[in-house]
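Missing here is one protein chain; the remaining ones are kept as they sit in the complex.
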Amino acid sequence: MTEASTIAVGAETSAPAGHDEARSLTSDAWRSLKKNPIFWVSMALIVAFLLMAVWPSLFTNVDPAEAVLKQARERPSANAWFGRDIQGYDIYSRTIYGARASILVGVFASIATVLIGGAMGVIAGYYGGWLDAVVSRVTDIFFAIPLLLGGILFMATFPNDVDSPYLLVVGKVVLVLSIFGWPGLARLMRSSVLQVKPNDYVQAARALGATPWRIIRAHVLPNALAPMIVVATINLGVFISVEATLSFLGIGLTPPAISWGVAISDAIVALRTTPHILLFPSLFLSLAVLAFIMLGDAVRDAFDPKSR
Amino acid sequence: MAEAILTATDLVKYYPIKGGVLRRKVGDVKAVDGVSFELLKGETLGIVGESGCGKSTLGRLLMRLEEPTSGSVVFDGVDMYAQKGRAMRKLRRDIQIVFQDPYTSLNPRKTVGDIVGEPFDIHPDVVPRKGRRKAVQDLLDLVGLNPEHINRYPHQFSGGQRQRIGIARGIALNPKVLICDEPVSALDVSVQAQVVNLMEKLQDELGLSYIFIAHDLSVVRHISDRVGVMYLGKMAELGEEDDIYGRPTHPYTQALLSAVPVPDPTLRDKKEQIVLKGDVPSPANPPSGCRFHTRCWKAQDKCKTDIPLLELRPDGAGEHLSACHFAQPREIIETIDVSDLADGDLDTGRRDTASLEPVGDGPADS
Partner (left out) sequence: MTTSETMARESAKSSGQTYKPQDGLLLEVEDLHVEFHTPDGIARAINGVNFDLFEGQTLAILGESGSGKSVTAQAIMGILDMPPAVIPKGQIRYCGQDLLTMPDEQRRRTRGPEISMVFQDALSSLNPVFPVGWQIAEMFRVHRGMNKSDALERAVKLMQRVQIPAAKERVGAYPHQFSGGMRQRIMIAMAIALDPAVLIADEPTTALDVTVQAQIMALLQELQEERQMGLILITHDLGVVANVADKIAVMYAGRIVERADVYDLYRQPGHPYTKGLLESIPRLDQKGQQLAAIGGLPPNLMRIPEGCAFNPRCKFAQDVCREDRPALLEVAPGRESACHFAEEVLHG
């Protein structure tokens, strides 16, 4: 530096050394996610379950609806890997096919709650005033009803017919989970919007004359989304278990539909003598729930700057 | 005298305090309570005051980030608070802001290019889409950043560099007025001067008018042509830089000036210090009459009942605006004019070394 630096206005050209390429917060999060083994384990499980849901025939060519009554309650063997259940169905095949119901319910209920809860949360947090008051009171009301109780009440009030189509029943379960699941996300979203809103970059955009929609889209949402994504991922696991519970109670999916909850329910009667019938569907159910919860945890760790 | 670009008249901003179960209004925080001033073309008006005096609220009112409770701002002949929709958006081009905290003023998920280019996205007719990248790079260059860093993210820059990014965004639309809300107070000492110099350079090159809000009286003196001193939502004194620093007539200004530590140990015992009693009262329940009377050593009964008006009062060498019933000039600090010194022998105009006090080491000293 020479004499010219006495009035130095343009001298600060070097960035804090070392960071040569552009690094966004998202790419930082991704880098730390990549190093986390829990992330990879949960992703592997989730990919496996997704494949089961979409192409069950990839995993088995045994027809899950084919009952071999005389082999009922058979223990695991070379031709029926997980054994056979009370009706003589192949448990392996039925467990694979059962993934579809769980994944469908989990994924769609999560998408629906994110859309409804996210929108409500943004409206309440960003606009405030009476809109906030209304949304907050509504979420309070829904909050008072536990998810499972709400599900039971709803499904008991609108029971399934024996011949209701599969998708209608799945749709009903998704609907009830969405109705009772969005308030949690709305609250979460509202509070993160409230945290983001006072930041000067939001004020700067207002000062530039940006429309509310632009501010929400460009500034508020990208900075407020992370906690909701984490919780929505964890919720996905919760929804899967609630679906199984409803089916177990006989008010969600009912036979002949194939689902882990139905399988567990059927297995209970033979619990003492042939526990393997219960073991495999419950194991898959637990793994699926666990996988989503682990993924949520891993994502949270990656987005939380304090852990980095 | 240059003409005014912005005229604020009787600006008032009260924030309601709600209490009780029914969230009824139980009072007001009187953040800004009747402030009037003019900003002239090309000048820098400094606004100083301690925390809670309303200076930041004033800045937000001038930006119309808040709606005033009453009062008006006329910007370039247009009544700002009467504008709506498109007209208001157009007006916003001409008046921009630089924030205090370089860490919260930039969206962490946007690149520098997105941040500095956002003004062009919002006002697409300013620069054609094709020319925007170039325009952003020119702006980065202008504020002393490497134009090649356009794709980096804010967290890859230091505080001073981030403040430059914030300034680049502020001047992107070529505004007429830039409101600077404590733009250097979050920066390190050695970086502060860089940013202050940059702001002075930009003012010269772009003909900007600044409203420079700060609590640091030294920085404000350095950059301002005129200075307003605020106390509890009111303007206590307003005048030319020399009037305020050389011939302050309001007791609060005098106390404030006397409290500023000057980086010169030889002034230790020579500088008179007025120690004020107590703390600034709450703006939710400001004192009656003159708001300063609870801490003022000159206060009389009149001060408790009559609100002193901000009007021209004699200061010994002329007159300037002051809001004190008993306004009287008092020299607090001896000013040295160093503007004649050439850049080269910039020796901070230090005092005659012969007059130095004996130097002690240890307990006996001071």
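As written, the chain order gives the labels A and B, with residue 1 at the start of each chain.
Keep this in mind: contacts are C-beta pairs under 8 Å (C-beta built on N, C-alpha and C of every residue); 3 or more make two chains touch, one makes a residue touch a chain.
If you're wondering where the values come from, they're calculated on a predicted model, not measured in any experiment.
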item	value
Contact with the hidden chain (one of B:80, B:106, B:217 or B:232)	B:217
In subunit B, positions touching the absent partner	50-51, 158, 160-161, 188-194, 196-197, 215, 217-219, 221-223, 241-242, 245, 255-268, 273, 275-276, 278-280, 333-341, 343, 346, 348-350, 353, 356-357, 359-363, 365-366
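One rule holds for everything that comes next: only the chains that are shown with their structure count from here on.
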item	value
Complex contact set, residues of subunit B against subunit A	60, 63, 65, 88-90, 92-93, 96-97, 99-101, 104-111, 115, 118-119, 122-123, 144-146, 149, 151-153, 155-158, 160-161, 164, 166, 169, 173, 191, 193-194, 197-198, 201, 343, 346
Subunit A residues within the subunit B interface of the complex	6-16, 19, 22-26, 199-201, 203-210, 214, 218-219, 222-223
